[in-house]
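All protein chains but one are shown at their positions in the complex.
Note that the chains take the letters A, B and C in the order they are written out, and that residue 1 is the start of every chain.
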Amino acid sequence: MTRAAVAGASGYAGGEILRLLLAHPTIEIGAVTAGSNAGERLGALHPHLVPLADRVLQDTTPEALAGHDVVFLALPHGHSAALAATVPDDVAVIDCGADFRLESGQAWTRFYDTEHAGTWPYGLPELPLTGGARQRDQLAGARRIAVPGCYPTGISLALAPGLAEGLIEPDDVVVVAASGTSGAGKGLKAHLLGSEVMGSMSPYGVGGGHRHSPEIEQNLSWAAGAPVTVSFTPTLAPMPRGILATSTARLRPGTDPAVVRGAWEQAYADEPFVHLLPEGVWPRTADVVGSNLVLLQLAVDAHAGRVVVVSAVDNLTKGTAGAAVQCANLALGLAETSGLPVAGVAP
Amino acid sequence: MTRAAVAGASGYAGGEILRLLLAHPTIEIGAVTAGSNAGERLGALHPHLVPLADRVLQDTTPEALAGHDVVFLALPHGHSAALAATVPDDVAVIDCGADFRLESGQAWTRFYDTEHAGTWPYGLPELPLTGGARQRDQLAGARRIAVPGCYPTGISLALAPGLAEGLIEPDDVVVVAASGTSGAGKGLKAHLLGSEVMGSMSPYGVGGGHRHSPEIEQNLSWAAGAPVTVSFTPTLAPMPRGILATSTARLRPGTDPAVVRGAWEQAYADEPFVHLLPEGVWPRTADVVGSNLVLLQLAVDAHAGRVVVVSAVDNLTKGTAGAAVQCANLALGLAETSGLPVAGVAP
Amino acid sequence: MTRAAVAGASGYAGGEILRLLLAHPTIEIGAVTAGSNAGERLGALHPHLVPLADRVLQDTTPEALAGHDVVFLALPHGHSAALAATVPDDVAVIDCGADFRLESGQAWTRFYDTEHAGTWPYGLPELPLTGGARQRDQLAGARRIAVPGCYPTGISLALAPGLAEGLIEPDDVVVVAASGTSGAGKGLKAHLLGSEVMGSMSPYGVGGGHRHSPEIEQNLSWAAGAPVTVSFTPTLAPMPRGILATSTARLRPGTDPAVVRGAWEQAYADEPFVHLLPEGVWPRTADVVGSNLVLLQLAVDAHAGRVVVVSAVDNLTKGTAGAAVQCANLALGLAETSGLPVAGVAP
Partner (left out) sequence: MTRAAVAGASGYAGGEILRLLLAHPTIEIGAVTAGSNAGERLGALHPHLVPLADRVLQDTTPEALAGHDVVFLALPHGHSAALAATVPDDVAVIDCGADFRLESGQAWTRFYDTEHAGTWPYGLPELPLTGGARQRDQLAGARRIAVPGCYPTGISLALAPGLAEGLIEPDDVVVVAASGTSGAGKGLKAHLLGSEVMGSMSPYGVGGGHRHSPEIEQNLSWAAGAPVTVSFTPTLAPMPRGILATSTARLRPGTDPAVVRGAWEQAYADEPFVHLLPEGVWPRTADVVGSNLVLLQLAVDAHAGRVVVVSAVDNLTKGTAGAAVQCANLALGLAETSGLPVAGVAP
């Protein structure tokens, strides 16, 4: 067995990692730590994790995390670097924070008020890169991996095939996405109260103001081999989990619509988690809840000259914790799909 | 008092018209008719309309509709023309169907399998038109009015000021909107079951496939004074009511971002129902539920070169029945706001 | 016109009072005050109250409340007495708090840690009392009225007719009720986050632990003319508004089931807001949303020897703010139904 520590286990991301590890055939749960919630029973914070209810959260310290094969970090942004530095180089560290996702320190500084910590291999194995490579190649055996943000996961996979194949313009990408409320975390904010969110949709971070914008542009630029500009509008939807992203881009002049679908089909034909649905069938977020799936569909709008790709992911699973476990599997040489649900919990 | 008949009162649109008329100070409810539900108690179909519970639905016939000052039609698409022809010319007919909304018979034929019935004055009073006119001018005293579709209402008002002022490009408009389930009507379809929609988002009519696309383009073209092309993706959200539309367009080269906000402010400064929110405050659909309001906010994304406008309407009120009552008020020379809520039911 | 002040306008109850007063034909809104939110725009706290958006909340002081015909108090429990003492005797004070609802100081002390402030006429006009009286008699022209709690409203009206007529046993009443989350207020608590409440039901205050228990027993005892004991379990439901209460009591031995329905029919035959539905039709909370309605239905379970009464109210309207306006109407000699919706906002 492989032993995992989870640092920052009191939030939604940490809870989801524990839920997945409970069902993982070869990773067992070691230390479980928290910041201000240290000392509490896990059952008080995550009552759904019944088998772990009587575990008491330890303080997040290097000592608590020592002696594991893999350490998952689910900390507030800006806190991963110091802690990761205390973990031996041969131990895998999988970071769910934003700290090591961006290549550009400038992009980091635009949205975060700490110093840029650096860049780790980016944990989106399925991402097609320009020239036929795949992001997965950087992850096998890696000992430091930065798990993607939830929005960038669904959006990058939605558009990358068309960019990698040069079918769509890189400078006119428009994305509007709806996220369940768990994406906003467990912090106590008035606009996240049930009374406020049920029956309501609202946008936030409009006009380029969302922290995930540079990460989306970075990933799409990797796929395109050229700078990609994105107009990104996230919205909050009255559901606990799930992201539905509508990503559109202008088709390059002269592109034969018939070749478009083929690019996406080919990109994900062998992927266990990413699926282009049969023609005419559109993704629903309910179908990916609790799973590591990404469901995709696309249409060419000849009238508007655009391709529209819709993707559904569970922001907590494939969008965070599932990706983290998938990355751990790759880092540790386990089967990539080990312990990861490939069916959603619906209805 | 003015007497109103409501034809097609068994559906959501008809029910909402009745709800509004119950609180209208000068319009009283006359005949209430239906198709296959004729003979049923209204209480069995709309249990929330308690004061009307014991009314029995009549058959939708010319005789039933005779003798009223205004006739509201809330029929399935394609059924309004024949019925409207039986209503005397001096009686106001307010049609909530799509039948008379489009100028272009060709656009009609693309989405409906009946003959194009014609074109009536389009009932979106607040729509700014190119050259400084306003759609309201066509409605005062009119005896035939076509009520806009729910999506076109929120989207047309969102983008028209920028198009009328020539601030945005007409050929690269991208709109993604989320609608509550009542927008899909009361028909029994598996994907509309509560078990399927709660906790889920999904798109439909992607790639130009939604019936409202030509209506949106028509309205925006009126505002621009030139053809406008729109990429429109509607999605279904887990809430009964409300539309949140994210409408984006490319700013014309050289446009001073500072003038952008002014165009929208000026367009709606005197409107009782349409409001540009204070800077930085974004619309939520919950705040317009049950009201005739349209709430708007915009941001200029200099990086992407786009303006992003978000609008919230209640698809059943300002999106259908409230607009119908507003149009009736204009047709009959009543105060335009008469009987129309200007505050939403929240939380 | 009559002028009203609203003290404590930043919470859900205060917001709902303002929403109703906006549509009231003869009461106009005067001072609007708050505690820690004083100085804020109303639009920042209640964005749905569009016509009041630019009003700034004043401090809750005697000076601010002076010069009105009626003062609504929507304060945290325990704060009403001191403020009410500063309002002249000829001004109507309508208190939405619990402070003056209970006759028994002992019952008060069981649940609140302040001194018992006293007892005001209890603002549930429709409550049938033993001997044929009606609670309404105490309210016409009153200058101090205590508005009932939301649960007691639906539950007291559900069982009072049977108790007043001696048809059911007073010592074996069992009530289980589900409330929307707005009943828990706007306070920032982790279990009220949207992520926690959507898709979930949970109980609280089980085993007699809810503050409304003594108020329910008091009201039912008034109706029965003898002490009534209630087992009351409230639950939190994934909806913003509405209470569905299932109230059951043992039928007195020898009671003819045929007379049972008649007692409820007769009790509410002339009430504008309280309705026993046609046989076989059961209340839904959606049908009372935003209205001052109470919808009721009952069944006799001969096998279990019980009558089961189900009632639906909107906790914020008839359960709080609607009742407050209704009480103000009675106090000021206005029509009791003035400004109060008698149709819910559905779907």
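The rule is simple: contacts are C-beta pairs under 8 Å (C-beta built on N, C-alpha and C of every residue); 3 or more make two chains touch, one makes a residue touch a chain.
No experiment lies behind these values; they were computed from the predicted model shown.
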item: Among C:207, C:262 or C:333, residue touching the chain not depicted; value: C:207
item: Option touching the unshown chain, where C:31, C:52 or C:244 are the choices; value: C:244
item: Among C:40, C:103 or C:172, the residue in touch with the chain that has been omitted; value: C:172
item: Among B:33, B:135 or B:182, the residue in touch with the chain that has been omitted; value: B:182
item: Touch with the omitted chain, as defined above, among C:183, C:283, C:319 or C:341; value: C:283
item: Omitted-chain contact residue, chosen from B:97, B:148 or B:240; value: B:240
item: In subunit C, positions touching the absent partner; value: 172, 174, 176, 178, 180, 195-196, 198-204, 206-209, 229-231, 233, 235, 237-242, 244, 246, 248, 250, 282-287, 289, 297, 299-306, 308, 310, 312, 346-347
item: Residue numbers in subunit B that touch the chain omitted from display; value: 12, 180-182, 184, 186, 188-190, 192-199, 238-240
item: Footprint left on subunit A by the chain that the document does not show; value: 12, 15, 19, 22-23, 43-44, 46-52, 182, 198-199, 240-241, 275, 277-278, 281, 284, 286-291, 293, 295, 341-347
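Following the convention adopted for this analysis, only the chains that are shown with their structure count from here on.
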item: Farthest chain (mean CA position) relative to subunit C; value: A
item: By mean Cα position, the chain sitting nearest the middle; value: B
item: Whole-Å gap between the CA centroids of subunit A and subunit B; value: 37
item: For subunit A paired with subunit C, centre-to-centre distance based on mean C-alpha positions, whole Å; value: 46
item: Sequence positions of subunit C contacting 2 or more other chains; value: 12, 182, 198-199, 240
